[in-house]
Each structure stands twice: as structure tokens, then as C-alpha cells.
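The structure follows.
Complex shown without one protein chain; remaining protein chains in place.
Chain IDs A and B follow the sequence of writing; residue 1 opens each chain.
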Amino acid sequence: MNLVTLSYAQYFGLFVSLSVVIYLLGKGVPPIKSVLSFLSLLLAAYLFTTLQSTGQTTLLLLNFTFGIDILTKFFVWMTFGIAIIVSFVLVSNKELSPTFHALYLINVIATVFIFLSRDLISFFLAWELMGWTTFAMIISDGWTDKLKAARKYFVWSAIGAYFVLIGFAILISQTGYYQFEPILAHIGTIPTGWLIFAVALLVAGFGVKAAMMPLHVWAPDAYSESPHEFTGFFSGVLSKAGIYGVFMAFFYFAARFEAFNMLRIHGTSIFGYIMVWIGAITAFGAALIATNQEYGKKLLAWSSVSQLGYIIFAFGIADSLGMTGALAHALAHALFKSMLFIIMAAVIMRTGTDHLPSLGGLIKKMPLSFIFAVVGGLALAGIPMTIGFTSKWIIYEAGIHGGYIFTTTLIFAASTAAFLYYYRFVYSVFLGPLHEEHKEVKEAPAYYWISYILIAIPIFYFGLYPGKLLAIISKILDTYDLPSLQTYTATTVATPLGTFNGLLIGLGFGAALLVGLILYLIGGRTKKAASPTDKYLASEVVTNEFELHYAMDFYKFLERELHGILKISAQKFYEFFEEIVRFTADLNRKLFFCGNGQAYLYYLTIILTILIFAIWRINL
Amino acid sequence: MAKEKAPKGIKGWAQGRSLWMLHFCTGCGAIEMPPTMTSRYDMERFGITPMATPRQADLLLITGYLTVKTLKRVVRSYEQMPDPKYVIGFGSCTVNGGMYWDSYNTIKRLDLYIPVDLYIAGCMPRPEAIIDSFTELIKGIKEGRFDGWIRYRENIEFYKRNQAMVMDIRKWSLDTELAERIWNEVQEERKKRFERATVPHVYELAERIPEGLPK
Partner (left out) sequence: MNAIGIQIGWIIFMPILVIIMGLLYLGAARKITARVHNRYGPPIYQNIIDVIKLFSKKRATNHGVMFSLGPIMAFSGLLISLMFIPIGNKALLSFNGDIIVLLYLLVIAPLGMALGVGEGANPMGTIGIARALTLMLGYEVVLVISALSVMLYTGSASFMKIIEAQSGGVGHWFLWPLFLSALAMDMALQGVLGEKPFDQPIAPHEIASGPMVEFGGKYLGLLQLYHAVAIVVETGIMVNLFLGGGTLFWWFVKSFTVFFIALLINAVMPRFRIGQAFKFFWTYPAAISLLGLILVAILK
């Protein structure tokens, strides 16, 4: 039995007021703010389980509808899971302001309400609340240097929001309802053109949040400038709100509509086809750009853009494999990317920088962080035994099965590039020679590595038992009458193309590791390197005054060859666009606000002539 | 700890039949290596291949005279090689200085500084001579005759002391503690010896042969 039963409005109100409490108490008693925000999130997660499956609230003549189904649960638990872990890590950070903690709580609750809402208006309000609080959090500490990234994020969020708003307005005006259920019932009455227009706007609007190319330009800056621990949540979960939006717009509304599915290329709707291409280009392009980043957070940010491209790609395919792969990858990305960002935060906390060439050799000082950076990297690169492989494998099979030959190739190349940038990251931070100034660096506090372990458990669990994840996803897809993958057991997944057994690979690799270890022990004994400079460098003694960390221009040769591709930049296009707008505006200003009396006289004469002429014509 | 022995049996056989060589091309002897490697003499038929780094090498080939400057690098390379390791001194220069017998900056006897297992006499030794030394080395390794690295470890003080006469072993040795100690001792001795000298000798002539070479 539940001890308390809250309505949705009370739930929302409770945590908004709690955030005010955190803000006020945090001002007075500083250490309490982070603990309080952590406890509030735990409470939020608990109270979420007590919520009724549907609920309504009337406010200002509007009837807000909320509901919980299995898709909601999937996303909400993902949100709460990462949010609580990030909040747990934040307990050790004393520097963040109470404003940040208060906003963080509202942000998480707003994100949860995006998933809970069952009408367009509350959805949009929650969406905006999430965007605003994120903006405020980016600038909450040290706002002058972060203003550029934050402003970019804000402008793009606003553009996305306008798209969403127009899309919603079309749906509401055409059906006359704003709740999901009646819209769905009346979706057949909307003219095809309007519906396609609306869905296109919605996908574009949500695509901004999901960092879909070419709407991604805000993401690398915003991710790398936001508070370090928070970035795990920002990149891991908030982007999933965009994915959820795309899912709702696309499959909840549009896919039910027969006329919508008439436009087909290759057996998929034309929308899906466009999304496949956008997703593949996003995944590939962002991965290539990520290989050339010199700052850790930027590298991971571009990697996020690339991984979100996979999800968009899989959504576009929209058969049972594609849908399953997309949702699985949404979870996988949330897990490993938040892990890597938290590790990056730990490194920044200990060394004060994420500039890759200035780091290095931290494996000796932060071994636990290194181990989990490898775990996160295994999942990112999609090595079997981790959740990353489960999802990526299904996405590939979907691409091949659907016959998307070029895009699947791009996705494969993106995956290889993921391997490249991941090695650049882990080498530059943890491997290589230790810098003199990092001699005293210590391992990250327990808050950090407990959170690593918490994230690592599902990464391996769903990698070894992919069926457990697919069971959840199949249930979601069945609820929404979408094609779902049924051919799986706890450890194996089968597609029309092939099968794969997670546990068997895990056990086999364990056995192989044992064989390798035995062989290693058979061999003669080794001796420890006499000193850090005991290296073969053409028989020369090279000490620390020389830069031995090969981290600057890591893939210079690649950059040189790909110069043509890397030159194409959406950012530059927007800047060009901005230039044009500025130029025309300037021209306007020069014409009409030139301050020249003679010119004004001319204009006046012309207008008067036209007026007289018009009046004369009318009189005739 | 029991005295380490040179590998015998299958280990010795494998060691002999698969010598990976680091040819330290110091002097003119290096010019004899290409014909030895290529189609005329083809040393790969004995399983001998050149390697790029001392970590992978079993055999250090010193092809010619060693100046004090190169000796430092040779010592470091030798110490970086894993055991068992063998050294071949190539040409007269490594035996007794050869045509550089009165040079101020070359060492004359290589085995005062690192243990040499085989010498190839001649100026220059022909590839036939090199091949002959390789076959001799292979035979000797199989029988367990060559144990240079064991001698080096057991007489490390002797070698380090000799090295300290000509070079700064503190920087170039892997075992820095030992090197530091011996370096200080040698400096003390040196100070005593040159107390009465009017001209301060910065460099001592290389060979001040101590009594009794290590067995």
C-alpha cells in the first residue's frame, strides 16, 4: 500500500516548492544544498511509483491530462536513474551555487513531465521549462565566459520550440482538440498536406534537441560549457527528450495515418527515408569531427551528436528491428555517455583542465576512473558483452535488412571513427607519460566511482542478457501497436539475418582471457621499468622537459586527407546566413533611415504620387 | 639465490636458432651488414633478423669503433634488452681500438664496458667472417657457453666503474641508485689521484685496465 497518493499537480508543485527550499536553504547553509537536491530526487523517484496511471488537472480553463504507460516508464526511469547518479556525484562538488541545485531539480521534474504529459499544451510547457532551466544552469556559475554557448543553445531551443509550437497549433486547429487521445481519434480528418507539414515541423523542432544535423550546432558548445557533472545528464538524458518527441510525432500520430504511409521509397515512408539519411550523415560527420577535437568535453559532445544520429537513423527505418534498435540505443547512449562525462568531470576536478595534450598518464593516479573509462569506451565502440553492441548490432541488422546500403555503410564508418576518437580520448587523458604538474593528483572521490559502478552494472547486464532489454522494448512497441522484435530469449537475439548470443560471447571471452593469462604466466618473469624515462627512444635519455605526450594533432594525417569534408560546416552556413540577413537589414537601414532630408522628400513624393494615382484610379 | 645459468635444452636451441639482432651501426662496419642480410649471404636462413628496438633484440652487434658519446647509448641499449642477451664486437676497433688506438675520444676495449661474447677480428671483417661468428654463436648458445648477461649482472660494479671512467653513468644507467653510488666513489678516487696534477684532467684516457678481468 502506498503511504501517500499525490495527484500530478501536487507532485509537480511539491518539487517546484522543494527547489525553492533548496535555493533558500542553500543560501543560508551551503553544504545542505547538494544533499537536499539528491534526497529530493530520491523522493521524486519514490513518489513517481505512487502516481496513478492517469490524471487530470484543470488550470485556467485548460484541462491538462497526464498518464503513465510503459514507454513513459522507460524514459522516466532512465531520467531518474541518470539524474540521481549525477546528483549523487554533485554531492561532492562544493562549488556549484544553490541556484544551480534548485534549477537542476526543476529541470529533472520538467523532463519527467514531458514524458508524463498526455496533451499538447502541458507537453509544450514542460518542454519550455526544461529548455529554460537548462539555459539558466549553463550560465549559473561564471556566466560571462559561457554566455556565447548558452546564447546559442537558447536561440536554437527557441527555434525548435517555434517549430514545435506551429506543429502543435496545426494539430489543434485541424482537429479541435489538444489532448493526445482525441487527436489520435480524429487524425484521419486532417488533410494530408497539413499533417505532413505538421509532422515535418515537429520532427525538426524535436530534432533540434536531438542534435540532428544540420540543427546540431548548439550541441557541442552547450555540452562542453555546461557544469561538468551536469553534462552527463544533459547529454545522456535531455537529448532523449528530443528522441521521445520524434517518436511521439512520428509513430504516435503520423504512422497511424494511412495516407501518410502512401508516399514510399523502398517500402518506407519518404519521411523515414529522409530521417535515415539525416541520421547516417549526422552519425558519420559528427564522428569525423570528433576525431579532430583537442578538448575532452568537446570530443565527447561531438560523439554524443554522432550517437544520436544512430537513433535517428534507426527510427527512420521504422520496422521492428529499427524501432527496437533505436530505443535500445537511446538507453545505451544515456548510460555510457553519462559515464564518460562523469569521468571527464572527475578528471577536470582533479587536474583542472580537459585540454587533452595537457593531461596524460593519469592511469597511475586514477586507476578506477581509467577502468571505467575503458568500460564506457567498450560500450561506445560497441564491443560485444556491453549494451552498446546489443543496440548497434540491431541497428546494423535493421539497415542491412531494410536494404539501406549506403547509409548502413556510413553508420559502419561512423562506428569505426568512434573507435578512433575514443582511443584519442582515453590515451590522451589516462595513458601516455604523466605530466610533472599532475604528480600529486589523487583518485576521484568515492561519490564518483560508486556512480561509475552503478552505471556499469546495466551496461554489462544488458550486454550479456540482451533479451532482458528487448523484452521491455517489445512490450513498449506492442503497447503502441508498432512492429516489435519477438525472436529473442534471455541471452540470444535473432533477426532475419543472423543471431547473437551475449552470454556465450561473455563466457567465451572470459575463458579466452584465462587462456591468455595462463600463457602469460608460463612465460619468463618480467621486471618493472626502472623509471618513467626507461623507454626506447633511439637509445636516448629523454626526460620530462621534452614533450613526449603524443596528443596534439593526433590524427593530423586524417585531417589532412579529409580536409574537403571537414570544411563543410553547418556553423559556417548559419554564419553565412546571418551575414545575408545582416546585409539586407543594413541595406534597409541605409535606404530608409539614412537621415538625409532630400531622400525622405523623394520617398514622400513617390508615395504621394502613388497615392494620388491610386485615388485617381479608384475615383474613375 | 642460485646462480643463473645460460639456457640449455629446448630453450637454448630456440634461443640459438632465433637470434634477433640490434645492429648498432657505429663505425664503418655497418657497410658489411647489407650484403650479409641480402641475397648473397642471407643471414635470415639462421633465423637472424634485424630488429628495430632493444626490447625485442637478443643480440647486440657493435659494428666498429665506439666513441665515448656512442658508448653511452650502447650501454643504455644493452641494459634495455631482455635476458638472455649476447654481444658481438665487430672489427678490430672493438678488440683493441684498431686504427683508433691512439684516439682521445674512443674506447679501445669493448669488454671493459659491456660483456662481449664474441669478437670478429679484421678491418673490415668480410661477410663470411660475420656468418662464421653467427654459426659459432648459435653453436655456443646451444651448448650454454655464452653467458655475458650473467657476467654483467654479477660484476656490475666492475663494469659500472669502468663506464664511470669515461661517461656520466648517472644519466645513462637504468639502475640509477647503483650508478649514483659508484659515480660518487669514482669521483672521490679521481679527486685523490689528480690532487697533485697541475692541469686538471677533465677526461681520463679510457683504458686504465684494472688487474684481473672478471671470469
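Just so we're on the same page, a residue touches a chain if its C-beta (ideal position, glycine included) is under 8 Å from a C-beta of that chain, and two chains touch if they have at least 3 such contacts.
It should be emphasised that the depicted structure is a prediction, and the values quoted were computed from it without experimental measurement.
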Sole contact to the chain not displayed, among A:251, A:295 or A:536: A:536
Given A:409, A:569 or A:588, the one touching the chain that is not displayed: A:409
Those residues of subunit A which, in the complete complex, touch the missing chain: 361, 363-364, 367, 370, 374, 377-378, 381-384, 389, 392-393, 396-397, 400, 403, 405, 408-409, 412-413, 416-417, 419-420, 423-424, 426-427, 430-433, 492, 496-501, 504-505, 508-509, 512-513, 515-517, 519-520, 522-529, 532, 534-538, 548-550, 554-555, 557-558, 560-561
Contact footprint on subunit B, counting only the chain that is left out: 7, 10-11, 13-15, 17-18, 20, 38-39, 42, 44-47, 51-56, 58, 80-84
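Everything below uses one rule, namely that only the chains that are shown with their structure count from here on.
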Mean-CA-position distance for subunit B and subunit A (Å): 60
Subunit A-facing residues of subunit B, complex: 53-55, 73-74, 76-77, 80, 171-172, 174-176
Residue ranges of subunit A in contact with subunit B within the complex: 530-531, 534, 536, 539-541
